[in-house]
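Not every chain of the complex is shown here; the ones you see sit where they belong.
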Amino acid sequence: AGLAGCSSGSGDTATAGGDGSYTIGVANFTLGGPYFSGMDKAIAAEAKKKGKIEVISTDANGDAAKLASNVEDLLSKNVDAVIISGGPLESAPAALNAIKTAGKPVVLVDRKFQTGEYTSWIGPDNEAIGRQNGEFLSQKLPDGGKVAIIKGGPADNSIGLARTNGVKSVLQSKAGITLVEAPDFGNWGSDGGLTVMESLLATDSDLKAVFCENDAMCLGAQRAIADAGKADQIIIAGVDGQAEALKAILDGTNYLVTGLNDADVIGAMGLDRAVEILGGAQVEKDTVVPSPMITKENAAKYQNPDGSF
Amino acid sequence: MTGQLTEPAPTTTDPRGRRVPRLVVGGRDVTMAAAFVTLIAALVLVAALTADTFLTPTNITNLLKQMVTTGLLSFGMLVVILTGGIDLSVGSIVAFSGIVTAGLVSGLPIPVAMAVGVVSGIGFGLVNGALIARFELAPFVVTLAALTTIRGLAFVYSEVPIAPEDPGFFTLGSATLGPVPVSTLIMLAVFLVGGVFLTRTPPGRSIVAIGGNAETVRLAGINVRRHVVLAYTISGACAGLAGVVLASRVGIAQPSVGVAFELDAIAACVIGGASLAGGRGSVRATFGGVLVLVLINNLLNLYGVQSFWQQVLKGLIIIAVILVQRTNRVRS
Amino acid sequence: MTLELRGVRKDYGGVEVLHGVDLVGRPGEVLAVVGANGAGKSTLIKILSGAQSMSAGEMRMDGEAVEFRSPHDAHARGIRTVYQELSIVPGLSVTENLLMGNFPKRRGLIDWAAAHARAKELLESIGFGAIDPRTLAGRLSVARQQMVEIAKALVSEPRVLVLDEPSAVLAGSDLASLFALIRRLRERGVLVIYVSHRLAEVMELATSIVVVKDGRVIATTEPARTSESELIGLMAGRRLEQIYPDRRTEPGEVRLSVHGLTRRGEFEDVSFTLRAGEIVGLFGLVGSGRSELARCVFGAEPATSGQVKIAGGDVRFRAPSDAIAAGLALVTEDRKRTGLVGGMSVLDNIGLTTMYGMRRGPLIDAARRRERVEEMIDRLSIQPAHCASMRVVNLSGGNQQKAVLAKWLLAEPRVLILDEPTRGVDMSTRIAIYRMIDDLARDGLAVLLISSDLTEVLGATDRILVMNQGRVTGELRSDRTTEDEILAHAIGQAA
């Protein structure tokens, strides 16, 4: 994703304390999803681009305690700063405390923690993405109809909730639109999206649209819809801008829209931010990365064959 | 023989000759007993009466599709469980075979790519089996280590999902023969052929006997190791096949797919009365176990039970089912 | 087929148990191997069956050196073995146990109808026609399982048949069938190697006898040139006195009385009493329900109706713990399945019943327990003498049996039920056990001795109950009855 939304701070000037060579630790909560591994890669790629920056990446495999100990491991390796890609984690007090005690800066990417002190956060406005999808759907369904919502779950995550709330806030007030929330979670993956959609198709045969909290689930849902022969009846809206989703949108399928939440962009910005901080720059604490709406019209411009996501 | 003793043992043929083979492979407790069939019938009946969407064609097709992965894995798991072992690596094999197949589709003909996926499963099964049989290592740990390693390899192969462009890739997973998905037919074929294998072929019988008393089988001059390897290879093959079918069905292969699949497969076998100590298990009843699990999931969804409560209830229902199974076993 | 062993040695983890054994067997011979518990008989047999490898020495068949790396190699040479410990697969049918690896096939698949037919034919041809080949092997009585084991060894018409204590669990007509079978095999030129502690049958069957002691062959003889008592002397390494102690005691108060006890399908309307100081035998054929009765009295299985009383009061044993608390002990017949925890030490096994009673605070009083257990090991001369820390499965069969006995004696019971306590136990140890039972009875213990060995029942008891098909069909005084009279009751044909 060459086009960054905003403040792509020129990190290579950061030489406040030395020659600008730093070691930056990355604590991933999990790499078991394309979004997260994309983020991790984007950070590494940006570091390489900058030169002189060494990145040590860790993966907690979805275990909060392991995240804490990974951070401890990173600190014991004396990294200069830590980037946390917290995935579905809401907070990591122990990790944040350890970093604070060590006196190192910490940059959060994607997920903003609910508690604890961090130096800077870069991520999307999830509720806005949801609203944007809601607006789009309401336009596409002038006569109303049933809209299904597939959540990623487990519910100990705020971003999914924010996205769903965004969609709901727009659609609930629209006359003629009914919302159906799938009882089960799609677990943020395509296989989950597929089975949840299959169940939805059995319970609600008259769906007009489906919104999923991310693209991966939408892609599975799209298959289920195709298999049920309802591709021309149900439209799809997602979040992320995952490569396969962009392609589906561009190909003119029933996958109509997604809200950009590009791991490549956020990852790169996260690394830049860390370097800026190390360079002694005064930085914005919270940076919201804009999430443009992607449809058939503009999808081509967001396709990036070299991107990791 | 007088026939005086009422026959307590599994009969694969009736006194007059061969009839329908009974897919009971060891012990009599594990016949898919009347009570178990009743239980499944009751589940279906309750479902049909209380959820009006249950008997719709869409839902029935869903059911048929949703049992494929668990079904395939359960058969392979049963074979391993019969030897007294366990295979925890199947979920990771599903992921690996799926992603490799999807990755190869761009360069190879689709059937070849799919064959490679299945073969990768066979390969992993072979290694599992060889480690377990040759070095007498605990199956739980070997396959647990395999779970970790193979999952890692799936991610090493591709961190991101692979979505082949060629629509031929979806055929296996979405084609239907009349109303029945082809993938379901494949799974049923595995159960049928597998049933015959376990009840009517020497290697099948050896596998069952090994779980009953491996030393005896060894003393009978049968190569125990080779049969143990065979069992894990079958499980690996089933998992490889399941991975290919699943990837084709979802249309996207993800390296993260299949986590905890092994648990459902094991549960299906045990709900069907298999003993994890080996030597006892039934192909039919395992299939019944698969049905029970799929029905539970389907019903909870149809009723719109919220995800967490689904989990709570699913566990409780499983307990209830095995309690019923057990009462029936004790009574018989 | 001549089978020759020369200088065979075997060590387990550095401890040598066979010190250069020589053995020669020829076609048509019944070569009996006798020796005390732990002498090395089973080890020897495992070596010639390929189940264990020898540490040194050589084996020849028809003059040609052979080396068995697995049982498969021995099978290929026509050697089949029935091991001391049962090894059927309980979850499989008799047919399958018999034909394992040799199924008749049709179009590549096993032809089960043909298999059952073949199994039935085989069982009938060797005189075991009473066993239904379709039954699950695990549902057969121990005796029947043993017969299946023997039949299994005969499936492929072996040239050498090795039997390790096959008769230990057999009695009556089953035993007769076995003997007839062995004679027929002999006539067919099969070499039969036969291990047994029952010297009477050895004298009857054997063409030559090899006496093993402490891992060495100390004598080779023939029935015509020796006697039972000489053999016992050789095995024990000393002269043995009389086998059964004189029983001349006055029975005391009633310790246990059973009234109309019934367990549907197993036994019916059983009544008897046991008095202090009395040894009562319980004889019957296999499957007559003796073991079930014992287990039920002991609270291990619920009764359908009837009562059990101890010292006058009615009791309802809901679990063995109740029976034990009331002073009962049950030495079960199948040590592997119900007598021992194989993976634990001899100490843990012998101390099992008494563990909760031997505490210091929350901990087991380890020193006291060890002391008591070692006393018991000593008293029953369990071999090897310093076996307390050994895993109990590494004891020889007979010594395992003694360990079970020791466990129960340690609990100091007032009523002792012994189910086939001398199964697989060598003669000198038997004598010790009889002496011990006698001593215990003299001290006021009431003993019920379940046995399938007529001589034992006659010799070691005061009174004999006979069961037939789940009912008590006779009660006889040991000093006033005969083997024939007992047998007549046992088969339900007493006048």
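The first chain written gets the first letter, and so on, giving A, B and C; residue counts start at 1 in each chain.
Methods note: a residue touches a chain if its C-beta (ideal position, glycine included) is under 8 Å from a C-beta of that chain, and two chains touch if they have at least 3 such contacts.
Since the model is a prediction, treat every value here as computed from it, not as a measurement.
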| item | value |
| --- | --- |
| Labelled copy-number formula for the complete complex in this structure file | A x1, B x2, C x1 |
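Definition applied: only the chains that are shown with their structure count from here on.
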| item | value |
| --- | --- |
| Chain contact topology (line, ring, star, complete or other) | line |
| Reference subunit A; chain at largest CA-centroid distance | C |
| Rounded Å distance between subunit B and subunit C, as computed from the means of their C-alpha atoms | 43 |
| Where subunit A and subunit C are represented by their mean Cα positions, the distance between them in whole Å | 72 |
| Whole-Å separation of chain centres (CA-atom averages), subunit A against subunit B | 35 |
| For the subunit B and subunit C complex, residues of the former touching the latter | 1, 5, 7-13, 17-18, 26-28, 196, 199-202, 205-206, 208-209, 212-213, 215-223, 279-280 |
| Residue ranges of subunit C in contact with subunit B within the complex | 49, 51, 70-72, 75-76, 81, 83, 87-93, 96, 100-101, 103, 105, 108-113, 116, 120, 132-136, 139, 152 |
| Subunit A-touching residues of subunit B, taken from the complex the two chains share | 53, 56, 58-59, 62, 65-66, 155, 159-161, 163, 170, 174, 246, 249-252, 254-257, 298, 300-308, 310 |
